[in-house]
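Only a single protein chain was left out; the remaining protein chains are all shown in position.
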């Protein structure tokens, strides 16, 4: 089936009005070699019911309903149904970027509120209307720093999420930036000296779940007139210090836990906030308040001269389409949580993470990889290959975590375990018991 | 959790404004013996996540995903997602009966369109805005006939859906109506003579799936100046004669298959259409077109003098709240189907029913209960107790059908099997193979 | 402006143009539907009674179908858009988690004839909800078959009748206060009883002497809602029940106003024998533009045997369907509006005992607070502390300015609120029945009061402006007389044009 309303009679009538005989005549001006002479080998059309059966079949090939202890930026937090109900309003879902403000006040105000809440979350004065995801936001942050300082060296903590480091790397190779990685000592970044960087980039907590020393990182940056850039875990901003309060210049985050299901990693959203001095370097869209011709409060896209469609090859970023709908979901969820709900979700996640860590450490051969304080995620070392353990745990209904070996050669049998407020004491007892069995068997 | 916005401060402020000290003061005027002295033994409040877990647990206690071959008025037809998307618009879901037409044109026009499509479906000039369900609509139809003819006898075919017969019975006992049941001969109603009835009531197809003789029934009614009332299967009205075309005075239907999931039988809806002479006896709401003060087309509830809130103890029906949202769903689904889609769904259901019947009749001991022509549902006799067979078939993933014995003592081992366009050839082959196994084992 | 509705393209967001009907945007051969091709060998069945006419249904593309209903939805006010103080209807906020529950595949796709052994979860839903309902009302057992309040009334009255029959008595009248909702007398007649009206006294309550005078052996029962439709608690209820019981009559509770007393008082303790509840009011299930509702009927021990059936019942460890011994029989094709019950259970479990009592406290608090904020144009019909709703009369305003209750109601629409219930109960002249519900914030209640005040002031300053309201809605006042004089009930009837206006 297709979704064109045209009947054969409609097509005939329209072609007739154009003086054409058949649909193929619409393409007569295409050069011979270019116009396809044959039909492409594509699947046959399907009835809606058949398509749904096909998607069901594909879905059935995923192992269903694993109790999730994997994190690494994407977390299984509780999403109240109201978030979905409001975010999926067709007026939000099926509209384009709000260029025509007169008929886009809904999306514009929702984004203005999103910006306001992200700024409040980060403790910084300005936030944009979303970027693609956390890791690519890190790249945009580095770009700002390079442009702002005119330097080409970037200090990157080894504790920054691997995907973020890889993306910065991908781009650095093309742009000739030099990325200096700073090692972790017992899980926390040690900032060794070196040539002056454009930016000092770290994660809070870092990829191993460990709480970094804000002052050490910010001093390392500001002591060298570099920007302090932090990747924050948004669900912990009710319990941990806010980037702005800690003196960071740019904060970005993988915003998925706020309002968005895990979605196999996308669509999610990048949250992005900066200190006031950097306002005019902010990538992506900004919604501002203004007045209409009748003096009524109105919202509109603003400071557009930063953007690609106006600045073209001088633009600092090429982003156009962003993750607006995911940002609206985040706004709804943040408003649902409020300051107390956010703090409670963070507090419970942290408490439960420590509860599980204790349970796991009673299993012979299992130990915490580091002594440093962690928040809601932690690294353990196993007496077996984590890949095999994860497979065996899945049989018992658990997604046990993420193997660390590839990214941290010093932890060949390391497993990264995340806990959210959604995991019950029973889930954790079951997880620990299953892990004990699994390790006993292997 | 509850959903009241009031903070303690709000409550204190409001009580203060009223000169009250505590919430209990709001109820001081209740007599001593009446105001509860103790807290009721009710469940404790639950967080939203806990409530959802509880509902999930309850849901898990139903046997999931049975391939449905049960019918009897409620059928498992294909419901396109667009029906749900449009029907569940909060503006439809959370509004009241459209008494204030100026802010209810959405619901009013949707119901006007529903009425128009039901009338077209039934081949009758007038349809109301829905009743509770098929069976209770049968009762309203009988009431019209009694009031219209001043007679107190009702002829009821044995082929009418048992629940409809039971409801008419419940009510007849209270109102002193005499219900004369007319027997089935080889599955079709034989209208024997008797004292003059107010109405002749039958189902098309009847409860055994068999196609009744319209003319026989209508003649039996009109020959005695009684009303011909038919319960129609709405999904078959693209392939079978329409009640109006067959001369019926009142047609009602269980409307569930149009737009509504099986929902364990509710909420569904009663479709109700009448010949023009009966317009002012129609129960329930009617939406009419009119003009507003500025001469613009508008919709409003009309002929309201029929209704309980105006007629009070003289009203012919007491219905107030009906099944509006289900009617809107039916309207969306009918518009999605159009005349061709409706005919195709009916055609496929009938074709597949006959295919399955053939497969089943090849199983030793299994036979069609009747020789008469059936449509999309049929009765078979089994060499075993259908209740046991249904249980055993469920183990194999099929809801095999509905036992007929209770309602049809002549078919102690009768099983009523329904097929919709949604059942595939594979479903049916599997059903037949499983039934053969099951019967072999018992 | 392009033509009305712009042939499936213009939006009410801009200009509020009318929307054409599906038939007007229908084109022969256009379609939204698709079905898999028949996968069994087709054959000529030569069935009897095959179709002679093709039903004239609209033929539209999915794109236009979606635009049509999306635009229609935007032409409708709803609780999700704003405050809806419609007296007697309890238009409270409907939590989204209940929508989630109603969409649960384990229930949504369940066939009603699934054997009890395979649908234990569904039976458990009914049993759990029944227990909570009985605890709240002080009854013993309940049926969920009635699809709405009116169906509950008829069911309750048939139970009443079965009770009397069982005792060989055949009383013929049922007593109803003159302030009763229309469904009450209508149900009484349908149940084969005669209505006898009881006058209200100066307090706005049932006149106790009139009741005493009306009591005799022919009285089958008394039907009452408490708080009554004036929003007042009938303080003589215990005595009233005693009087009725003295002649072996039964006392019926219309639960439309149960919201006001959740966890605070129980019909059972007041002497009621039969109680229907409106889940679509008290228990937050949405009204759906007029339905579906759910009107379960609960009764005291001695009436359980007469309830419709079957009832989901715990039978040695599992749930099963059990028919009451002397059941009046079935009153719904299946198990009632099950998914509505599931919504209500979700709501009840979320709130729990404490939350349910909060409902009563906050709904009464909001009503009292709103009442206290209204200017004197809105005179309380009866000066007594109200419960969850109250009734004011604008008779004075009408005499002074000619502005009627209906005008005030329409003007409120321009202020962004739904109108209150008007001209009900019948015992109050120019009545406005106002029920803010507990889910509105104090700020919303204050804004509502401010709107009433503004309308009151405008009625004095410029009555015509109020009488011609609303001015900002998709349509102005419809001509109801015209609609009744020329009934146009389907799109096959020729549509009206301004020439038809008087």
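Here are some notes:
Every chain is named by a letter (A, B and C) in the order it is written, and numbering of its residues begins at 1.
Assume a contact is a pair of C-beta atoms (placed from the backbone, for glycine too) under 8 Å apart; a residue touches a chain by one contact, two chains touch by 3 or more.
Since the structure is predicted, the reported quantities are computational estimates derived from the model, not experimental observations.
Within the full complex, the chain left out of the display is in contact with A, B, C. The chain not shown here is touched by just one of C:43, C:63 or C:170, and that residue is C:63.
Annotation: of A:21, A:185 or A:320, A:320 touches the absent chain (contact as defined above). Residue positions on chain B in contact with the hidden chain: 1, 3-5, 7-10, 47-50, 80-82, 85, 90, 103, in rising order.
Residue-level contact of chain C with the missing chain is found at 1-3, 6-17, 25, 27, 30, 61-64, 66-67, 70-71, 74-77, 80-83, 93, 95-96, 413-417, 439-441, 443-444, 446-448, 450-451, 454, 470, 472-474.
The definition used in the following text is that only the chains that are shown with their structure count from here on.
Note: centroid distance chain A to chain C, computed from Cα atoms, is 45 Å.
Chain B and chain C have CA centres that are 20 Å apart. Residue positions 30, 35-36, 60, 62, 66, 70, 95, 97, 99-100 of chain C are each in touch with at least two other chains. Counting partner chains per residue, chain B has residues 48, 52, 78, 80, 85, 90 touching two or more of them.
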